[in-house]
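Note that this complex is displayed minus one protein chain, with the remaining chains in position.
Order as written gives the chain letters A, B and C; numbering starts at 1 within each chain.
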Amino acid sequence: MSSRRPLALIVAAVLLAVLLILPVGHGSYFIYLLCSWLMFTIAAMGLNLTLGYAGRISLAQASFMGVGAYTTAILTLHGWPWLAAAPVGVLLCFVVGLLLGFPALRVRGHFLAFVTLAFNTLFFLVARNEDWLTGGSYGLSDIPRPRIGPISADGQLAFYYFTLAVSALAILALWGIVRSPWGRAFKALRENEVRAESLGLDTRRITLLAFAIGSAFGGLAGAIEAPLVQYIEPNSFAVGESLKVLLMVVVGGLGDFWGPALGAAMVVLLPEALRGTRYYLIVYALFVIALMVLKPTGLMGIGKTFLARLAKSRAAAATEAKP
Amino acid sequence: MSQFLQVVLSGLSTGSIYALAAVGFALVWQAAQTVNFAQGEFVMLPAFFALVAIHWFGWPLWAGFAFAMLASLAILGLAFKGLVVQPMMPDGGLPLVIATMAVSILLKESVKTFYGAEAQPFPSPLPDGTLQIGGAVISIRDLFDLLASLAVVGGLTLFLDRTRTGRQMQAAAQSPAVAEILGVDVARMTLYAFLVNAALAAFASFLVSPTYLAKFSNGESLGLVAFIAAIVGGFNRIRGALVGGLLVGVLDNLVATYVTQEYRAALPLVLLIAVILWRPQGLLGDAEGRTV
Amino acid sequence: MSLSTTGAAAGAPHLSVRGVTKRFGNIVAVDDVSFDVKRGEILGLIGPNGSGKSTLFNCILGQIAPDAGAVEVDGKAVTGRRACDLAKLGVGRTFQQLAVFPGLTVHDNVVFAGQEHEGTLLGRLFGKPDAGLSEEADRLIEFFRLSHVRDRLAGDLSYGQRKLVDAAMAFMSGPGLVLLDEPAGGVNLTMLAELKERLVAYNRERGTTFVVIEHNMDFVMSLCGRVMVLAEGRVIADGPPEAVRADKRVVDSYLGG
Partner (left out) sequence: MSRRNFLTAAAFAVAAIGLGGAARAADVVKLPCVCELSGAGAVSGTNYRDGAHIAVDEINAAGGILGKKIEMTDYDTQTDPMTSRALIQKVIDDGAYVIIGTVYSGSTAVNMLVAQKAGVPQFTGAEAPDITAKGNPYIFRTSSGAEKGVPALTAYFKDTVKAKKIAISWVNNDFGKGGHDVFLSEMKKAGIQVVADVPSEQGQVDFSADVSKIKQAGADAVFVYLNEEESARILKEAVKQGLKIPMVGEVTLTGQKVIDLAGGAAEGALAHVGLATSAPVPSIQAFAANFKKIYKRDTDHNGIKGYIAVWATKYVTEMIGKFDRKAFADKMHGLTLDVAKYPHMLLTTSWDKTGELSRESFMTEVKGGKQVITGTVPAN
């Protein structure tokens, strides 16, 4: 089975190459969309770790994007370089995520969903009301774009490559976590907590970690959003945005490593595909309902079923051809 | 003192609307073990059914209300259960929750696209007058809202406890497998729960819209408050949802009046978190028995 | 074919239970139960449904806190310790309800069962993906004759196969003491013979101590060197299988209860 690994690497390399060439020749709007797709992918992949792998729901991912974005914005506006500011934001999210994990030790499922949802709303209120720190409902504007040494990511294309580099590193890190024993422990926690505990897993610690790491990825997404939009305000981190990220994860394919990237692509790009119809949100909602009713494993589920059928028919064709 | 009385009375009347939405939410939770993220939109929509009948078809007021009630039963009860919830019942869980979120977008956008984005005045058969109570003023409509909610919740409790169908509904919600063995038609009882929810939503819509106007986005805040009310009160008891709704309505006003306007939305949330962590069965709920 | 215990070190009993009591409301599920298990012994624990066997297991293993009493493993007090700590002290268990991880492969199930026992949390993050346990897991998979389903998802296996996976997981960390909760339940005869054979081999080769809850009398009587009977939360008999089988109180509690 180790033969899979080189192939996976090749596919990943091809994907990366495609993403490197993709924006060339396209207008800055397309590049902007790609950036926001990468950003949402990171946030959704983080939530996928908490929800898809460890099985603990969080409806607060947008608030972590907010913590990351505000921290990065405030520090870079005070002259910090992005490379110093973003880690602070990510770390802060890690710590806050750890704290938000504590309710998860007591309650599950819908209850946990509501605790995290309430947390997100509280974050929104603080961001809106504490003008001295967050700029209140006016938000913070003119957020500088990163500059690393002599290289500035000010231009649209330069910022895209910057975002791509950060995303690639983040996804690589997540990949490492998921295939390490931690990844196995997260899944074990999701599948059978009591059994996992009886096999020596400290389920409390791993639950908290699932929240903290997932939140930290949300924070990183926020740290990208601040210089991407160059303006942040509380509404970008309201509960609705958290639900949007959740939608990306579930529509893409819960607990599937690449599902969130697909889900994010759908949520970010679908409005583009349906532009011109007045009914695109209606079409979109109907599509999601149909998808959930007919194929709850999401887009990745559809893709896998399709590939499995393809492989089967190919195998059938091969056996037929033999005699 | 009259100010205190004023905001408490107004809070009770607002809270009674929350309570109606919360009761329906609790019923659906019981019957299908799902959180209906479209509950707020369920309360928003029936007013537009009535407006369509009155303004587009030119029907009289009572016919508009009747039409809205029937349309709600058909779409929010029958169709919602049959097309969305039922096919997903075996797995349920998160995909179902996501589907209800999509339903919420669908309802909002449909109203906006096909009726209009602006708030609409909504007719009320009730008179406009007000009553003086110890220095506070309460409108006849507010008083009616409060009494009507109490009556509905009281009536529903009686129905569930005293009638055969009601008891069967409770049994089906508590333990579908056992109920099935005892000869209860569980599928039918689940359908009843959805129909009652649709009827409650329509009723709440008629009560709330004359005062708060009909608008496609009305469900956004209402849905969240209904969840909070249901959980705070204890969603396995109907009167828990009632108490939760009234409590949230009154506390919201008291906080806004005496503590902070900016953070008035925070108090119900803090209350929610505290209840979930320390008394997850709710203030009035039972720890073990899952009775409706 | 009764088995004698392999000669192990004397001294403190491997597992010592003293006066454990657990109440649920007015019902006393476990009532002042005391017993010792010697190293290398195979103890069968039988009793009618609702006699408190599983609750007793859960009290011993830290899943629920007993109202009174003490549990010692190797002379160390472990009462009220969390299950994950007990696992690290070399206590393994299986569950009455199937307890594999259905979404993981058989191999991953077994690797996971071993990975939390060595090294540090951070070490596991930065260490090898298989925590260096792949080969050991394969040996155990082989031992339980599961090699042909190694890379299948545990959720896709037959009931009996999952029981074997469950058992393999309990042995993965090389525990000295394993508590088995109805290992034979729902397993077909061929698979059952295989399971018993594996358990016996394990006991003989490594001197592992077993406590087994089981309803299948043939299985218990042929596997265990000693049998203890629980009724209404109390120990009513304790001794070699033949003696227990003949005990009048035991017969009464099964027939009359």
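Everything that follows uses one rule, which is that a contact is a pair of C-beta atoms (placed from the backbone, for glycine too) under 8 Å apart; a residue touches a chain by one contact, two chains touch by 3 or more.
As the structure is a prediction and not an experimental result, all values here were calculated from the model.
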Considering the complete assembly, the absent chain touches shown chains A, B
Cross-chain touch to the chain not pictured, restricted to B:Ser10, B:Ser149 or B:Asn236, is B:Ser10
Which parts of subunit B face the unshown chain closely enough to count as touching? 3, 6-7, 10-11, 14, 109, 112, 116-121, 128, 130, 137, 139, 208, 211-213, 215, 217-218, 220-222, 249, 252-254, 256-257, 261-262, 264-265
On subunit A, what residues meet the omitted chain? 4, 7-8, 11-12, 14-15, 18, 22, 26-30, 32-33, 36, 128-129, 136-139, 141-142, 225, 229-231, 233, 235-236, 256-258, 261-262, 265, 269, 271-273, 275, 281, 299-300, 303-304, 306-308
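Keep this in mind: only the chains that are shown with their structure count from here on.
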Kindly work out which chain lies most centrally, taking the average of its C-alpha atoms as its position. A
In whole angstrom, the CA-centroid distance of subunit A from subunit B equals 33
State, to the nearest whole Å, the distance from the C-alpha centre of subunit B to the C-alpha centre of subunit C. 50
Which positions in subunit B are in touch with at least two other chains? none
If a residue has to touch 2 or more other chains to count, which residues of subunit A qualify? none
List the residues on subunit A that touch subunit B in their complex, please. 51, 57, 103, 106-107, 110-111, 113-115, 117-119, 121-122, 125, 128-129, 239, 243, 246-247, 250-251, 254, 278-279, 281-282, 284-286, 288-289, 292-293, 296
Can you list the residues on subunit C that touch subunit A in the complex? 61, 63, 82-84, 86-88, 92-93, 95, 99-104, 108, 111-113, 115-117, 121, 124-127, 129-131, 151, 169, 172-173
If you look only at subunit A, which of its residues touch subunit C in the complex? 1, 177, 179-182, 184-185, 187-188, 190-192, 194-203, 205, 255
